[in-house]
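Right after this comes subunit A.
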Amino acid sequence: MIAMLWQNIDYVGSVVLFCIGLYCVITKNNLIKKFIGLNIMETSVFAFIIALGVVDGGEAPIMGAGASAPFTNPIPQALILTGIVVAVSTTALALSLIIRIYEHCGTIEADELREME
Partner candidate 1 sequence: MKRALTIAMLVLLAMPLLYAMSQLPPHGSATSPAYTHISPRYLERGPEEAGAENVVTDVILNYRGFDTNGEVTVIFTSLAAVLAVLLAGRKGDERPVREPAAEPSPPSVVVRFVVRLLGPFVTMFAVYVIINGHVSPGGGFQGGTVFGALVILITVVLGRSVAEKLQPLGVRRILQAAAPLTFVAVGVLGLALFGDYLAFPRDEALAWVRTSWLMVIEIGIGVGGAAIISAIFWQMGGDR
Partner candidate 2 sequence: MEVTDIRPILAPAISFACTGLVFLMGRNTFWRRFWSLGAATAKLVVVMSMLPGTLRGTVYVFKLLDFTPGIGLGFRADALGMFFAIVSSTLWLITTVYAIGYMEPEHAKVRFFGFFALCVSTTIGIAFAENLLTLFLFYETLTICTYPLVIHEETPEAMKAGRKYLAYTLIGGAFVLLGSIITFQLAGTLTLSRPGILSMSAGGTTLTWLFVALIAGFGVKAAIMPLHGWLPSAMVAPTPVSALLHAVAVVKAGAFGILRIIYNVYGVELLKQLQVISWLAYLAAFTILAGSFIAIYQDNFKRRLAYSTVSQLSYIILGAALLTPYGATAAIAHIANQAFAKITMFFVAGSIQRTTGKTQIHELAGIGYRMPFTMAAYTVAALSFIGVPLTAGFVSKWYLSLGALQSGQWWFVIVMIASSLLNAAYWLPVIYLAYFKAPVGATLDIHEAKPTLLWPTLLCALYVILLGVTTQVPGLPFSLAQAAVRFVFGM
């Protein structure tokens, strides 16, 4: 199993990143830090999917003069382009909410907010 894991070390990296992100989401008290954790999770998933598209020795899948096989898989790249946009959109909304919460409550620490309720 270890050998197989070594072979898939890129995927292992994204798992580790995923867990780090989740750790931040759960334990961090500051809403922005929580959200940074979420962004780390997003990145880990994107990295995982991008890594799926890699092929040994592959080049960017742009045809035309001078291009030579093998090319990397274009699908994950296309998917993650969409994924990034989605992540950015979520981030924009989350930050807006945090701005409003700060204006209303004067704090963005989760425990202080809980006390205010």
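Here is how the candidates were picked: all candidates are chains of the complex that A comes from, given by their letters.
As a convention for this text, a contact is a pair of C-beta atoms (placed from the backbone, for glycine too) under 8 Å apart; a residue touches a chain by one contact, two chains touch by 3 or more; residues count from 1.
Source: prediction; values computed, not measured.
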| item | value |
| --- | --- |
| Selected neighbour of subunit A [touch, this complex] from 1 or 2 | 1 |
| Contacting residues of subunit A [partner candidate 1, same complex] | 1, 4-5, 7-12, 15-16, 18-19, 22-23, 26-27, 51-56, 60-64, 69-71, 73-79, 81-82, 85-86, 88-90, 92-93, 95-97, 99-100, 103 |
